[in-house]
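For this depiction, one protein chain was excluded, whereas all remaining protein chains were kept in their positions.
Our next item is subunit A:
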Amino acid sequence: MAPSDDVHNVAPEMAIAFFRSILPFNSLDDATLNDLAHHCRVDFYPKGTRILKQGETDITHLYLIQRGGVKAFIEDDQGDVTLKDFRGVGAYIGALGIIRGTPANLNIETVEDTFCFLLPREIFLRLVEQEPSFAHYYLKSFSEKIVTTAYNELRHHKVSNRSGDDLYLFSVRVGDLVKTLRKVSSGSSIQEAAASMAEHRVGSLLVYDPADEENIVGIITDRDLRSKVVAAGLDYNLPVENIMTGPVQTVLSQSLCFDVLLKMMTTSIHHLAVERGGRVIGVVTSHDIMLLQGHSPYYLFKEIRGQQQISGLYVLAQKIPDVIRGLIKEGAKAGNITQMIAILNDHILERMLTLLEKELGPPPVPYCWLLMGSEGRREQTFKTDQDNAILYADPVNDEEKLAAENYFKGFAEKAIGHLVNCGYPLCPGFIMATNPRWCQPLSVWKDYFSKWIDAPDPAELLNATIFFDFRSGFGDSSLARDLRNHLNAKAKEKDIFLFHLARQCMATRVPLSFFKNFIVNKDGEHKNRLDIKGQGLTPFVNFARVLALKNGISETNTLARLKALYDADFINREIWSSANDAYELQMQQRLIHQLSQIEEGVLPDNHINPEQLSDLDKRMLKDAFTIIERLYSVLDKMYPVA
């Protein structure tokens, strides 16, 4: 079999057309595309096929999805599955592993019947090296790498159960940021150096000793060219050592970016050489770090903790959306993002109340600042109304009672005002610590819950559900624990209460009106919009709440409740994992939706236009909705209408 080239050199048109339609391949010329198409293979993976296995599969090809879709997920040492991402037509799989030369960092499994083009890794690597557009496009892998690191940290964090003080998120080592080392001999002319900088599009060059290339003696930057050469009218033919700064300040490659940033800020030197094993491997600039770390949660976290003025917190709180935006853009998962929002909000609250206590003097009795609703569940997004309350220890006598009432009244008023200034709007339902009804001692709170549980009035219960998701936000958390134990003990034995709660949950039916195969509102302000919160997420929240109360589970976060229910064998693995995935997917959609609204300068809401979703998104969402019916049937069996 010796086929002559002309016979077989048929251009696979469909492959070329495909490459033309996707980034960054669309920037390649026809000859290159033709050549690429000839090196491709096409493979088919039925729905449910595991294409890559995290930490195991050696990636031999770049996969480009021609038809179908995949999900990317991480499985930690304990078998916990974290959904990371869905990828559809035109998306790639495996680029990061090929560029880094490591096995797959994610599990990839097809969620539909999927056809992929397979491009051999050598050819892909050659493109990355030779085509500037490719290098640029996949440079994004740096930030993905950070997310991977962040996930590792987060998993580690979860396992070792550390407190917020050790929030090691974004503990990226500076060595990971370093780009190709560019250097010039100290004997080279200024003009040669400038030409080299222009050619490589870099803002600085390291300068080495002509006698020993490894010996870095200085650095020149754009700024040196500007101020020491052009402005001073210096001869371009002089050797660069005339204008270099030396010796170069160095940092070790394993230093944390945060520490490097601190060093830059304290020394006012913005270019540092990075050293590994006694050798300089490159330069890191403050710009590199700010680019990746400028909106890092860790950075903000440190700022919040160091704040000495309540008014200083106002500005910091407004920075939270920027941090979150960065996380979403880097591909972080919804579950982690909402947790991050909760952590940052908690720290604002903690710092603010700490400073407020200093201002007003210590409280007469211990107290706990309660968070309700989505804050209580740690599920806030960009739109976070205040839902809070004060719970204080029972006063021992009338005098203490009066002192407590007075103190917490003033305390609450100031706190709520500060929170508004921080950008958390007032609760329209007036569920806030300033409402005397929700600023009460423990015994009164216990009575509230007893009343709701013992003689449930369905109408009142509807408004009270958010109270069942309370958690301690600041202060003496043992008070909140005491109240939770009381609630758990009461709720478990009261079937009539759980019955009402369950029926109420099921009352949120998925409306059966379809718009382009999608469930949407039929009329009103949000006509043909999908209410992702009310119709999509709330059923999951309600389901988890009912079962958590029924089984005495103290968790308030929906995903954590589901996990706890599964761990204790109250729901099966299948229900748990599908509910978990469906919930997380919708959260992600909601976050992305709100993020784009913020970018457009619109107030974020929960109403998604299905027309703006990709086919894959739509299908995923529809699948997610079908899970709701399954959850309802579980509830229906437990609490049948007699």
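To be clear about the criterion, contacts are C-beta pairs under 8 Å (C-beta built on N, C-alpha and C of every residue); 3 or more make two chains touch, one makes a residue touch a chain; residues count from 1.
Heads up, the rule we're going with is that contacts and distances are computed from a predicted model.
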Name per UniProt, for the chain absent here [options: "Cytochrome c family protein", "Exonuclease, DNA polymerase III, epsilon subunit family", "Acyl-CoA dehydrogenase" or "Metalloregulator ArsR/SmtB family transcription factor"]: "Exonuclease, DNA polymerase III, epsilon subunit family"
Touch with the omitted chain, as defined above, among A:Gln66, A:Thr434 or A:Thr556: A:Gln66
Among A:His38, A:Arg276, A:Lys414 or A:Arg630, the residue in touch with the chain that has been omitted: A:His38
Selected residue (touches chain absent from view) among A:Asp76, A:Asp113 or A:Glu350: A:Asp113
Interface with the unshown chain - residue positions in subunit A: 1-4, 7-8, 10, 12-15, 37-46, 66-67, 113, 115, 118
